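Take this structure first; my questions come after.
The complex is shown incomplete by one protein chain, all other protein chains being positioned as in the whole.
A and B are the chain letters, set down in written order, and residue numbers restart from 1 in every chain.
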Amino acid sequence: MDSTVGGVEWTSDDTSASEVSRSDKAREFYEEKIYKPAIVAWSDMRTRIGILLMSIYGLMAVVAIAGLWRAPTSSQAPERYMQPFQNWDYPLGSTASGVDIMALIIHSTDEMLLMILAGGVWATGLAVAVGTLAGYKGGTIDNVLMSFSDLVMAIPGLPLVIILAFTFNPENPIFVGIIININYWAGLGRSLRSQVLTIREESYVEASRTMGVSTPRILRKDVIPNLMPYITVNFVFAARYVVFASVGLFFLGVLPYTQANWGVTLQRAYSGGALFAPEAAHWLIAPMLAIGVLSLALILLGQGLDRVFNPRVRTRLAGESESTAADEEEDTFGGKVM
Amino acid sequence: MATDQQSHFTTDDPIVEVRNLKVTYDDGDTFVLDDVSMDIERREILGVVGESGSGKSMFASAMLDAIPDPGLLSGKVLYHGGDGETIDVLELNQEELNQFRWEEISMVFQGAMSSFNPTMKVGNHFRETLKAHDKNVADGMAFARELLEDLYLDPERVLDSYSHELSGGMQQRALIALSIVLEPEVLVMDEPTAALDLLMQRSILMLLKDLQEKYDLTMVFITHDLPLVASLASRMGVMYAFQMIEIGPRDEVIGDAGHPYTRALLNATPNLDAPLEEMKPIEGQSPAPINVPDGCSYHPRCPLADDQCVREDPQFYTVSEGHGAACHHWEEAQDTIRLNFESASETGGDSDVAADGGTLPGDAVADRDGGHDATDFVGGSDGGDSQ
Partner (left out) sequence: MSDAQRPASGATLGDRDEEPVLSLTDVEVHFEEQQGIIESFREEPEVVQAVNGVSLDIFDQDVVTLVGESGCGKTTLGKTCIGLQQPTAGTVEYRGTDIWEAKRGNTEVPFDEIRQSLQIIHQDPGASLNPNRRIIDILAEPIKQVHPTLGSGERRERIYALLERVGMNPAADFADRYPHQLSGGEQQRVALGRALLMNPDVILADEAISALDVSLRVEMMDLMLELQEEFDTSYVFISHDLSNARYFSEHGGGRIGVMYLGQIAEIGAANRMITDPHHPYTNVLRWATPDLGLDAERAGEPPMRKIDVPDPVNPPSGCRFHTRCPEAREACVTDEPDLYEVEGVEQATACFRELDDHQYWDSPELED
């Protein structure tokens, strides 16, 4: 293999460069993709709380799957309408039929998480694909994709979901998640497209085009990374939407009944008169809290995650140095230093 | 000793006196403005020159007490208003400061184009400014129209437009009018012509000169482009590594600079007349605030540096009346470091003759009329930024 290109000796003084060992690569990957984002995420109080709360849910899901807590069935508790925090075997008390509320909460978690993940990925993934392609390519592709997504947006969401739910009777939580967000991607795709229109005109994108870099690669390396803050925030919104929509739909009975489900629990609590009877209030409050705290966790996470994708924040927190004082002047005036 | 120290920067009728101005961001370990003292003479045009990161923009902000947090500003800025009153700028409270800024000292920032609110018409910018300072809007707008006309803009058209409807040159001129509308005494400009092309730059410089004469303004023009301000300024200051290292009348700072950095800067600037061989970049880089060398901050890059320079931070030496340079070896600098544009007026010499027999630089220049007259050449229509 020749080492001269363009008449220049390409061997540099730094001979250690050519040995890029496996461990070096692994270490680099770890640092760039895991360690530094983690520091940035952790540094922000909101994200920190968000992460902690989410890990509680994650823990509950693991417990549910591993079967470390009893599954909810009737008459399992020593008494009915047991109040919370009295019996530590049944920390959240029990329902009218003596079902352990804690079990109800825990065993809903894994399905719920799967649902919101599926819904979020569906909505965001499709939106990114459609939006970036339409925005970057323009022309006919843009017209076709946008016309299609306008059509999809025009279909009213909730009635569509209800019809689909009645038609398909989905049991699989992933399927449920996708159905709930079936046309969420269209609006998101449009706003991503307008952002791509701006990014496309940036000098570094033109430079990549001039180098002959293929369109998929430009989208992957130049366009999407700059959209990541927007994408993560919207992923979180899509996930939240699934939370509330699914609870609502289960409450209404549109989605097929499963024993362990917050929405269903709410519905039973409500129809069991928990709204009026103080001794049954905990039955209603427990799922409400579960839902509310999950939503809060998602919001907090979303707010902090966009900082992870900001290279300035990342390098500042990782303690890397800057070249000159130009950066200080730039910080103070927020404008370009000529 | 005091007179010797101060003769280079004190003037007879200063409008602003700056003493020992310092700005630090971490409680005194590193300075982004390091002990700058000087006077600004009434009705002069002062050019402040320095590279990016030399502290020149910081200097401007410090004069207006506009250093953003967490910067700490210390020193003294005394303003001697037209009515004989002296104001200690750094002692003003926020309300007084708001009144002081724009009415006494006004500032045009870098990147002026984005100083306009894109959703507000230009005319409303003027009205809001007048209202914010409790001035009579009708009178103020009449004055604004006069200013716009002085700047060869069509007042009705400009006031009724949004900023993006105007070309770059027109926006800049509108901004200059906005900064003068409250009749300040001092106008501080930080790279006002940065994004403009050649002919527009030239016209705006001439307009500034006219404005200065007509409205008795004092101007401080900050830039990294030495030749640009050379035609406008009567006095110049050169900044390096957050300090003022040379001050003096323009002719002397350019023709007879004492500090090696100033001379090197003059040689590193591309110009039309000097022979190519003699345009040399300055070796090395300007230091970051944490890396400022001990002793003379320029010594790592200076061909004349010796032990004294490494040990002692030079104070100002008097080169001549009103001209000072902060260099231990300023005389040697004047003798040994040749300025490349001097040879432009020499005949023959060692100037480079191009391979295809081009003529020597310095001759064959079109007629130059004497006198100064900014005639109706600055039109109101789009100078055009369309490409």
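The working rule: contacts are C-beta pairs under 8 Å (C-beta built on N, C-alpha and C of every residue); 3 or more make two chains touch, one makes a residue touch a chain.
A quick note: this is a predicted structure, and the numbers were derived from the prediction, not measured.
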* Asked: Which listed residue, B:Thr30, B:Ser161 or B:Thr269, touches the chain dropped from view?
  -> B:Thr269
* **Option touching the unshown chain, where B:Asn98, B:Asn117 or B:Ser231 are the choices** => B:Ser231
* chain A residues that touch the omitted chain in the full complex -> 1, 5-14, 17-20, 25, 202-204, 206-213, 221-222, 225-226, 309, 311-312, 314-315, 320-324, 326-327, 336-338
* Could I get the residues of chain B that touch the absent chain, sorted low to high? => 51-53, 168, 197-203, 206, 224-228, 230-231, 251, 254-255, 265-266, 268-273, 276, 279-282, 341, 344-345, 354-361, 363-375, 377-379, 381-387
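As a convention for this text, only the chains that are shown with their structure count from here on.
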* Asked: Between chain A and chain B, what's the gap in Å when you average each chain's C-alpha atoms?
  -> 51
